[in-house]
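Only a single protein chain was left out; the remaining protein chains are all shown in position.
Labels for the chains are A, B and C, by order of writing; each one numbers its residues from 1.
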Amino acid sequence: MTNTQVTLVQIDNYGPWTVTPEPRREADLQTMQSRLYADISQFVGNRGGYTFFTRFDNMIAVTNGLDLEDHALLQESVGNRYPVTLSLGVAADASPVQALADATARVQDAGSAQDEDRRECLEGRAVDATDRTAEDVQIAHFDVINATGTYTDELNAFDTFIEIEQGYAELMRHMRHAHESLSFFVGGDNIIVTCPDLDEGDYEEAIYHVEEAVDVELQVGVGRGECAHDAGFAAKHALETCRSDGTRVELEW
Amino acid sequence: MTNTQVTLVQIDNYGPWTVTPEPRREADLQTMQSRLYADISQFVGNRGGYTFFTRFDNMIAVTNGLDLEDHALLQESVGNRYPVTLSLGVAADASPVQALADATARVQDAGSAQDEDRRECLEGRAVDATDRTAEDVQIAHFDVINATGTYTDELNAFDTFIEIEQGYAELMRHMRHAHESLSFFVGGDNIIVTCPDLDEGDYEEAIYHVEEAVDVELQVGVGRGECAHDAGFAAKHALETCRSDGTRVELEW
Amino acid sequence: MTNTQVTLVQIDNYGPWTVTPEPRREADLQTMQSRLYADISQFVGNRGGYTFFTRFDNMIAVTNGLDLEDHALLQESVGNRYPVTLSLGVAADASPVQALADATARVQDAGSAQDEDRRECLEGRAVDATDRTAEDVQIAHFDVINATGTYTDELNAFDTFIEIEQGYAELMRHMRHAHESLSFFVGGDNIIVTCPDLDEGDYEEAIYHVEEAVDVELQVGVGRGECAHDAGFAAKHALETCRSDGTRVELEW
Partner (left out) sequence: MTNTQVTLVQIDNYGPWTVTPEPRREADLQTMQSRLYADISQFVGNRGGYTFFTRFDNMIAVTNGLDLEDHALLQESVGNRYPVTLSLGVAADASPVQALADATARVQDAGSAQDEDRRECLEGRAVDATDRTAEDVQIAHFDVINATGTYTDELNAFDTFIEIEQGYAELMRHMRHAHESLSFFVGGDNIIVTCPDLDEGDYEEAIYHVEEAVDVELQVGVGRGECAHDAGFAAKHALETCRSDGTRVELEW
């Protein structure tokens, strides 16, 4: 059974900061927030986790393998190098949606995202090292079948993007409500999903649903592991099998 | 009348590179591509342009004020510092969609996005300095009314994100097909749109459409300028007026 | 005749900040200051200038081609993205040492480097665009003859570094006092020097002096240009000639 540890990363009081004392240059905000994301992705990633940029001011990470001390170090390091600070909520559950709900609740309990006095709160609990198993995380890596041939080389870049966004919007909603999963667009035509213990039929159903709803054809590789990297790496290999064999769903475990 | 210069930034042969010789660590890819975006945003931004991360492997920029020499320097600098290279297409038009279509076509004509032999192509034409006017760019900056109170502090972080994504997905499609505009999510609850010469009624119609379709309430500030920064900065100020006065559409020119 | 525009970049109140409220993690300080340097190098560099990290809290740049508006934009952009701010002094002179002395005096006049109230001052004057000539900047690019064979592949890494440091320390002192030039170690075995209007004999004398004093053998390529990049690029080409032909001094103009 899965036991996904999810961290909500929230920039403290970010909205007000972006317009104080007057609106800051948009290009600087974009640069700052994508570099902040890149740094968090690197810190979490070289400990086996995955971080998703999501809304940038609220990022979501799968952090099995990181304890609260690691989280505190990330906060300290960001506080030393950026003009903004981070609050973090951590929780684990068989359902990724439930884990995130718990992580979110802990941060919300500490104060509003736009509360000037709530800074660098660190709330929640990490999975004990002794409780970790090789089935804690299940990652599904989707992409669009022949996106380059069908879209990128044929449509204008925005119409391609609209197609991919429709596929993503439909998948994220469906996976959340039907399968307790969190789906993240990660660039190109790739969507990474952190799932509870789903089986092949669940993925076939999801792919079928998206094709019916918005006419975007997806394929998916799925992996399991003790941490997001292990599960995700297996999923990438499985997706390579889809690409070479023309299959739609490949599980690698 | 607007004359928006749009640049398509395409990473050369990126998909194949990410899985050669075998799939690369996802966290490294995420780090690399967001830093690459940040660098492009900074280069374009401190010359007055806006860059949007879009799909990361295909980024879209509003580049009025940058000539082809600037574009070539960006290519050279990225080529010196990253393991990947960029191809660029540049075009201008009263319609941002048409400008992007032309920019895309020029890159597509040079070869497939996954053609190993197409590297660092630079195609197209920039607006002559002497032809530039203070009405070349129209930028609209939307956000969700009271997103923090309605969503961020109330729902779990993913359900908030789903709400914002639905608003974005609906707005992007509508602005593209009804108003020849390109819409980009830029983090938080913010969407920046590069538009042709639209008027107040057009923005009211779009806001009404999104509220009807997906029940997300938007407000918008709009500005004009010789470059994206000037137009966007005016738009941000106009949006501040919406926030303080409770209005839904503010034009600042 | 040269007319070198020099900018002193000073982080405001940096020393006190690094120990407030208590000493910050050294690795974070190192990361932050080298990234700040990298950003300044990129901003100045893609406008044709050179930036040297020097002491990191005080950096020196050759900024012919950048006006005060460019300098102000750099300040604003850093202020939006870092936890520290910059003060800048700008001056030009036939002697780089004099230019730097003037630039420094302007910043010092505005307040101490550790004055809490002196923030983001921008003082001085840039060369008028109409006064610029192709001989404004003279750059000399030195390296150590066969450093890899003589040192890197033979000595331990620190003893190699000591040799190179001795060469640098001697050259920097000599070029400053004998030739009104500013010398900067830029990594590897490379030293870049911004010079007034020196001739071949001056460079031969300097190389001879260093060899006599500390037994380190240098070679040098020298270029001229309207900006640091143009002059430095010619110098690099000239240095390639030294490497291939075994000559000690090459001027390329």
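In this text, contacts are C-beta pairs under 8 Å (C-beta built on N, C-alpha and C of every residue); 3 or more make two chains touch, one makes a residue touch a chain.
As the structure is a prediction and not an experimental result, all values here were calculated from the model.
Here the missing chain is touched by one residue of C:Asp28, C:Asp67 or C:Glu135, and it is C:Asp28. Within chain A, the residues in touch with the undisplayed chain are 39, 42-43, 46, 73-74, 77. Taking the complete complex into account, residues 8, 10, 14-15, 18-19, 22-23, 25-31, 33-35, 37-39, 41-42, 44-46, 49-51, 53-58, 60, 97, 100-101, 103-105, 108, 112-114, 148, 152-162, 164-166, 168-169, 172-173, 176, 182, 186-189, 192, 229, 232-233, 236-237, 240 of chain C touch the chain not shown.
For chain B, the residues in touch with the chain missing from this view are 24-25, 28-29, 31-32, 35, 76-77, 80-83.
We take it that only the chains that are shown with their structure count from here on.
Between chain A and chain C, the centres computed from C-alpha atoms are 43 Å apart.
Averaged Cα coordinates give chain A a centre that lies 22 Å from the centre of chain B.
Averaged C-alpha coordinates give centres for chain B and chain C that are 37 Å from one another. Of all residues in chain B, those that touch two or more other chains are 39, 42, 46.
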